[in-house]
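Every protein chain except one is present and positioned as in the full complex.
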Amino acid sequence: MTAGSTFGNLFRITTWGESHGEALGVVIDGCPAGLTLDAADIQLYLDRRKPGQSRYTTQRKESDEVKILSGVFEGRTTGTPISLLVPNTSQRSADYDEIASYYRPGHADYTYDQKYGFRDYRGGGRSSGRETIGRVAAGAVALKILSELGIQVTAYTYSIGPVTIDESHFSKEAILSTPTAMPDLEAGGRAEQYLKECMNMQDSSGGSIRCRITGLPAGIGEPVFCKLDAVLANALMSIGAVKAVEIGDGVHVSSAKGSENNDAFISTEHGTQKASNHAGGILGGISDGSDVVLTVHIKPTPSISRKQQTVRSDGTPISVSVKGRHDPIIVPRAVVVVEAMCALSVLDLMLANLSAKMDYLRLIYPAHHDSH
Amino acid sequence: MTAGSTFGNLFRITTWGESHGEALGVVIDGCPAGLTLDAADIQLYLDRRKPGQSRYTTQRKESDEVKILSGVFEGRTTGTPISLLVPNTSQRSADYDEIASYYRPGHADYTYDQKYGFRDYRGGGRSSGRETIGRVAAGAVALKILSELGIQVTAYTYSIGPVTIDESHFSKEAILSTPTAMPDLEAGGRAEQYLKECMNMQDSSGGSIRCRITGLPAGIGEPVFCKLDAVLANALMSIGAVKAVEIGDGVHVSSAKGSENNDAFISTEHGTQKASNHAGGILGGISDGSDVVLTVHIKPTPSISRKQQTVRSDGTPISVSVKGRHDPIIVPRAVVVVEAMCALSVLDLMLANLSAKMDYLRLIYPAHHDSH
Amino acid sequence: MTAGSTFGNLFRITTWGESHGEALGVVIDGCPAGLTLDAADIQLYLDRRKPGQSRYTTQRKESDEVKILSGVFEGRTTGTPISLLVPNTSQRSADYDEIASYYRPGHADYTYDQKYGFRDYRGGGRSSGRETIGRVAAGAVALKILSELGIQVTAYTYSIGPVTIDESHFSKEAILSTPTAMPDLEAGGRAEQYLKECMNMQDSSGGSIRCRITGLPAGIGEPVFCKLDAVLANALMSIGAVKAVEIGDGVHVSSAKGSENNDAFISTEHGTQKASNHAGGILGGISDGSDVVLTVHIKPTPSISRKQQTVRSDGTPISVSVKGRHDPIIVPRAVVVVEAMCALSVLDLMLANLSAKMDYLRLIYPAHHDSH
Partner (left out) sequence: MTAGSTFGNLFRITTWGESHGEALGVVIDGCPAGLTLDAADIQLYLDRRKPGQSRYTTQRKESDEVKILSGVFEGRTTGTPISLLVPNTSQRSADYDEIASYYRPGHADYTYDQKYGFRDYRGGGRSSGRETIGRVAAGAVALKILSELGIQVTAYTYSIGPVTIDESHFSKEAILSTPTAMPDLEAGGRAEQYLKECMNMQDSSGGSIRCRITGLPAGIGEPVFCKLDAVLANALMSIGAVKAVEIGDGVHVSSAKGSENNDAFISTEHGTQKASNHAGGILGGISDGSDVVLTVHIKPTPSISRKQQTVRSDGTPISVSVKGRHDPIIVPRAVVVVEAMCALSVLDLMLANLSAKMDYLRLIYPAHHDSH
């Protein structure tokens, strides 16, 4: 939707807030009534993205405590907008005066200036990673609904720099308990070593995140422009620093043959299923009952202490070293953001799918012939 | 937007039509008035995707001639909806009876059945590649507007199976004159050889397409969910068979370091520019004045003559060989579809950007104080 | 939605076409799959608005035959876009050259010129009453769905000039069988007499239409901006020439007291009902189970043979008599348009309402816990 801070059609969220404003938040419109919900359901997810939890994340102190301001009554959603707010408690603007004068490489300073004529330069303003607080808070609500319908969304770090996990070592616990959010403890160890090297070199590292959606019924997604994969691609590419989105085999399909890429259908005790899942659970833009599997690639943190060339807003060249303690990698804290965006995408399309068949209408609205 | 056949907010297109229906088409709502337009402007692009042009495309005979039914008067757009229609002339349904009974691997037969309860099984119905006719027809109009504003969109085949082009051999003419749509004649030759091998093996090949947008001013794209890259990812992933979208360095960012990935800003006679373009022309979701560069990966044609395992709709296993002459590769005909979707995305965001600044409003609506 | 030719969110229609173009039509996106539908279902309603059926309608010869170009397979809707097309067969542009030069009073000639810089002057172009063909064709589909769910929409002429019907004389048959579309034969006779007088005076008459929606379950409509009455007001005011929309007691509420205007709730064998219906079936923007009742007021046909003062586009004053045979009243042919717009509004909100409760989701998506 135009202006860009709204996502979704039926479960529709509007996020707001800047890195160094008074607060950030999100309004959810279209949450079905009757869901049990309290702040702890949401806090659980916000805590996974909050800073200061490991040596690889910024030391900014933010408790990121969420308040529910509307839309919940006596512990249940009412069907009206849910307004969620997270105060900024640690915004120190003093040291941003210098940043105001030049364009940081890899950041949105220059493009915001070009678009709007000026910018809120404090900590990246609206282009800060703190913008994802609203996504995660709303995603937590979507994840709770999906969970009630038997659908789970699990994201994890797939690679950091040259270190890639081995899926056969998969440990779900490791995702939440390690600073890398890798589900493979051995790879996680090597990744930490690599990150330390990057930090020593005043540099940062890229990485990738994989997400798996299980329990999703076949039939979700709309033909043509609102394909399930197209909506997911939109959702995921909208996360700052994501530069590629892959569904199923992703970039590898371009070097594959049809006989390798097609998944055979087979008949099982659970009905029709696929014998393999190169498609990543989506055929013709619609879920096929297999797990939805996708991967996103995230660029290295652009703020590095190393000297870089850039210009001031008046065009003067300048050599800068971005000060402060920055995350040497974005990936681990983005894992929960990926889960949130996947949940929001899938739930929105599940709601849209309620209009797919006359049979659903006849079920919800049995014709009633009494006049009154 | 829900239901899925509409793309864009301000330059908004709605496509319709099935592979074997009477016609396919598109309605463009929101095309600015005063654009010179006739059918030939559109036919030029449709001819690039029509079948039967080489040994690597289906031999179905379709002239794909477009008619403008509304929205153009005396050779200029009026600002009201432009309805474009392309008749289907070669729909033979006779041989589709068998396809009706089973689910083709890699196709949307199964998922449409799951979603809607039944499907138009003739030639894939709405999930056919012919659906892209509406996209290309509308995209032609968008491309014409962009061109008047000094913006060019150029897509080309980047790889076919194991064969990748060498950008230093780039020849724009080769894109339109060769059956592979590769801009590198030497690579194109090798790719043709590879396709022949695939055909001999009753198999098909995947490939990738790169697109470059030049002349786009800095400042286009909205923060957060409607980032330029997010809108492009949505648009491109919505093209059937696309399984990955990369912006700039794409999947390579996950193994890069910040010092490698950041683009320095420099001061030139044309103003502030970037010294490199790892970012693919987009920072913080907003165009930065460099070329926008992206790559999409397209799976191999799922219809292959080789025997494959699948099931009938009643669950009975069956071994099938998809009959008929099918394209051994989707990529060359998808090149113009990629151009179309990029143009539609960029133009829509350029229109949204007209609301970005008070200065634009003051320019278009100078305050008038006369009362009457 | 911007650009203005799309209505609805879930059952979404996009109309296109000008009075003197090649054709007019509509694309319906979001029609649930599995509805039995053929052209005759739609033609029934188009025939009610086509010209030349009485002495009070223009004698332009148009059969207004609809073709279904997509979205229906083997007699049932497939869930994909339904494209409906009605050719213009009687467009004579010869006599429009003069109209091109001046602004007809009461028409949109001047405003289109101001908005777009020029206009399709043939027969009003897009601002012609023929634009409603798309509304009626799409509305016919919505009406069929509503009918299957036990909901009826009935509009009729409520007044013509000074002649108002007596609801106690209500005859549903008379609506379709008389040239006035009044359900009161006696009032209809007086109205015809009045129209003849207007015609003799080279003048035209305004009138009003009432619509009643029966069988609508309680609970339809969204709080705040998408109230059922707000959506209806939008839909109805968007019909050319409508200048007022009333819900229930309408303008009379402003002179009423609370004790007169409130409807008591009572307990009946059919459950809770209202003892009266001043509210017109809507409380807080949501249907209350009573009939929805509304009234629209339609201005007199602006094209009259009487001399009128106006200006040419260059500002020169001119006295004009709009030539040709015009309807002396818009109302009777607009009755079916009101039905169509009401049906589109109600159906769209019924689809939106499918997301209102967790209970509906649990019904359509029973959690399935088998992994595969």
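For clarity, chains are labelled A, B and C in written order, and residue numbers in each chain start from 1.
Just so it is clear, a contact is a pair of C-beta atoms (placed from the backbone, for glycine too) under 8 Å apart; a residue touches a chain by one contact, two chains touch by 3 or more.
The model shown is predicted, which means the values in this text are computed figures rather than measured ones.
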Fill in the blank from the handout: Contact set (omitted chain vs shown chains) is A, B, C
Problem - Sole residue of C:21, C:215, C:285 or C:332 that reaches the chain not shown, by the stated touch rule - result: C:285
Fill in the blank from the handout: Only one of A:119, A:227 or A:357 touches the unshown chain, namely A:119
Problem - Contact residue for the chain not shown (choose from B:57, B:80 or B:178) - result: B:80
Problem - Where the unshown chain meets chain B, residue by residue - result: 2, 9-11, 30, 32-35, 77, 79-80, 145, 148-150, 214-215, 217, 223, 268, 270, 273, 289-290, 350-352, 354-365, 367-372
Exercise for the section: Please give every residue of chain C in contact with the chain that is not shown. Expected result: 1-7, 9-10, 15, 103, 105-108, 110-112, 114-117, 126-127, 131, 159, 161-162, 198, 201, 203-208, 217-227, 229-238, 240, 242-267, 271-272, 275, 279-280, 283-289, 297-304, 306, 308-311, 315-317, 352-353, 355-357, 359
Handout entry: Residues in chain A touching the chain absent from view
Key = 1-6, 9-10, 12, 14-18, 21-25, 27, 29-30, 33-34, 67, 69-71, 73, 76, 78-83, 85, 115-120, 122, 125-126
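To be clear about the criterion, only the chains that are shown with their structure count from here on.
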Completion exercise
Using only protein Cα atoms, the chain sitting most centrally is B
Completion exercise
The distance between the C-alpha centres of chain A and chain C, rounded to whole Å, is 43
Handout entry: Averaged-CA centre spacing for the pair chain B and chain A, given as whole angstrom
Key = 25
Practice task
Indicate the residues of chain A shared as contacts by at least two other chains.
Solution key: 2, 9-10, 217, 223, 289, 352, 355-357, 359
